[in-house]
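A protein chain is absent from this complex, but the other protein chains hold their places.
We call the chains A, B and C, going by the order they appear; numbering starts again at 1 in every chain.
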């Protein structure tokens, strides 16, 4: 049933719970299992172990064989999710690290993304792939990539990257209720952030809207996922200098809420994107291109991107710091942006 | 040995041969096997069958066990190529369709691309992956994608897309002589184009330079691979209307010759990119972004992209025509570009 | 090779023969349409392999699902997809299974629980785990059948599917359609042991090799596997030995063939074999000719309908990308 129908049919008993990001994920999965009988949840270590980050803790004991562990076989996990979705289930599967999706990308791009279109909607693939990405100190080059651009270049796949704890809950739940295949990319550096009050059990949100996290008039900065912490810190710092940055949390790369971005750029006349992914071919290029195409006349300065340079990611923390966008890199770039 | 050293050490006996694109590929492979003893060539159907498109015809009989067929195991093909390259071979492997790379993308992104960087150059991965992409009438959604953007977003991997028959020869040869891993993406719609005179046995070319295929003063259009045919046809048509388009064949996405692009944009003040890949997240976004970042003040009109909309590719020829950029789509867009 | 352990009579075999003839004429028609350029792009014919599809699908219940390969026109037809919808698909017609979006190598039909052909070697096997998994929860008793080639067995995803299905005792039947060739390459040069059914053992599932040119042998083996699966006994692998009597694609020069190979294959291909058997059961050649004529008429009629049908609408080509907007 559609999200609207779903919301109409269930009694809303919105409450607030103090949750960390990973607990918000857990709460969303629990609610999904609870209220959508077709949901099944599986992946490596998700059941008995409760997930390598604890995101699925307690779900196997609560929901029995609807939650199970799998062999280390990403093609089998993703392929089976597609086949089960075609036959009426709503699988939520975990790919433990986004880097591991590359052993089975065929199932996502060549199979899952094609299903609805090629059958003119007679087959559907309402499934959710949960994964997480990003660097953490010490994480090696095979566990530290930000690969969202590959998936945002895969028509047919919805792609969301929750940053706030509330969104970790809401966006995952929306994904479960969405009839399209959805990739939810979490960031493990956020999992154990402090607990905050999260509205739970409220209406399911529609997918796709960006969120303005901070209003400002001097420049628009778009970002998503963990690097928003640095962007917001940079914006605070610049505010002390009298520079007011509007910070947009894009949240969804597909559907893409370009209207919110354009409206902001028309107001501020200056535009930057910040992402942790490598610069070249990153999704920042797409956004800068769209702004250039649609808001050229509004721009008072050349748009800018702050991103990880085109390198592999070194493991040592001090080397990572040297390559991954830091608050100082962002403030420096934005100072230039507003001074041009 | 470096390309310069190689060129110095071999007698240049440049000749001209009449070759189709696929024969140019064949000639380059033959020369590579001939003059670089470390080259081994393998993949599915490449030896006894001579390749599904005949690109490797005759090479197994000429070079014995240096050319061999493999099981349908892309991970094993790519992984073994990496391991062999680390131990002194220069493997040239074929992935029959770029779509199939997705079953083994891990080996390209997480393994091959990391090798030199993570070892500070103590391990090297001088290997070539030959593949081809693009639509042809009737080709299904799993055999018609243009995925270059995924690879151009993989630091560590050189990526080239030869359009001319001469480049089919030269770029492949350069790739074999390059000490970095190189992905050469051919386009099967070009394989059986008419024969043209090709300079063979000349010096090996350095990698990375774009080529201006047509000079013009009214707008700069960047494109690569097969769609250049449509772009050049569009430019000819517009020339009849007094509009002179400068057409740049980018050829290499990595290394990226942005200088040639910027110089042209500074001259023409108008910029467009055309590609067959899907619009969102395509490499056109990267180019528009760079032009906006670096040449904003030079632009007299908003930059434009002509690309396949964000759809899967339907198989039926008439449906493909409706979604893949045609000459008329390009002329229409460029007319607007120059009239703004 | 294990022997068929199933009884059958002339009527039964006649019906199998008829269906095989439909598949044969369908493929021959596709070949003609392709040579005439009415159909564009690669088409992969299963000429000579009809007994595998017909025998296997005869062992399925309507509730059971199927995933096949790009060489799957016959599998679609055997699963119940109307020939006209298949031909129309290849011709890009609105009444085609996918309105021309799938094409020869990637067509599907939700109405017939045909999850689809697949143009990525080996990719159908993991997908086939899904309906079997769903079967655990929906109480349907569904069995999921997946067919792949001898070459495909070397694709990692197929091994993953073997293990996943075996570990969870899923109701999956793996059919390896062994025609000895993968495009231009011989399977015996690509494996150390070309008894591919033996792969199953290492993953803990039963494997069997059967004569894939005999529809009864195929049906018997697949029925056994389906029954075991439906009863909760888990997956199995059936290796069906057959021969492709055409090129891999149209225009294939078949230089990889050994001398006399195709000629020999022609003497033991399914229709020749089953005509012979029908003769032994007392069915006259004239009777068999009648059956084949009926099959041909069916394909001819379907061709006419498909040809006359409207091309799919270019104006709707952007629809159905997403369910939710």
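Operating definition for what follows: a residue touches a chain if its C-beta (ideal position, glycine included) is under 8 Å from a C-beta of that chain, and two chains touch if they have at least 3 such contacts.
Since the model is a prediction, treat every value here as computed from it, not as a measurement.
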| item | value |
| --- | --- |
| Touch partners, limited to displayed chains, of the chain removed from view | A, B, C |
| Contacting the left-out chain in the complete assembly, out of B:99, B:167 or B:180 | B:180 |
| Candidate in contact with the missing chain, chosen from A:37, A:64 or A:317 | A:317 |
| Touching the absent chain when the full complex is considered, from C:154, C:182 or C:312 | C:154 |
| Options B:45, B:106, B:148 or B:257, residue touching the unrepresented chain | B:106 |
| Sole contact to the chain not displayed, among A:141, A:204, A:232 or A:279 | A:141 |
| Contacts of chain A with the absent chain, listed as residue ranges | 44-45, 48-50, 52, 69-75, 99-100, 103, 136-143, 309-312, 314-319, 321-323 |
| For chain B, residues in touch with the removed chain | 2-3, 40, 65-66, 68, 70-71, 73, 75-76, 78-89, 91, 104, 106-107, 110-111, 114, 116-124, 126, 155-156, 158, 178-180, 207, 255 |
| Where the missing chain touches chain C, by residue | 154-160, 163-164, 166-167, 169, 189-193, 198-205, 234 |
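Convention: only the chains that are shown with their structure count from here on.
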| item | value |
| --- | --- |
| Distance from chain C to chain B - Cα centre to Cα centre, in angstrom | 36 |
| Intercentroid distance (Cα basis), chain B paired with chain A, Å | 31 |
| Centre distance in Å when chain A and chain C are each reduced to the mean of their C-alpha atoms | 40 |
| Overlap residues in chain B, where contacts from two or more other chains coincide | 75, 99-100, 102-103, 140-142, 310-312, 314 |
| Chain C, residues touching no fewer than two other chains | 99, 101-102, 106, 118-120, 123, 156-157, 321 |
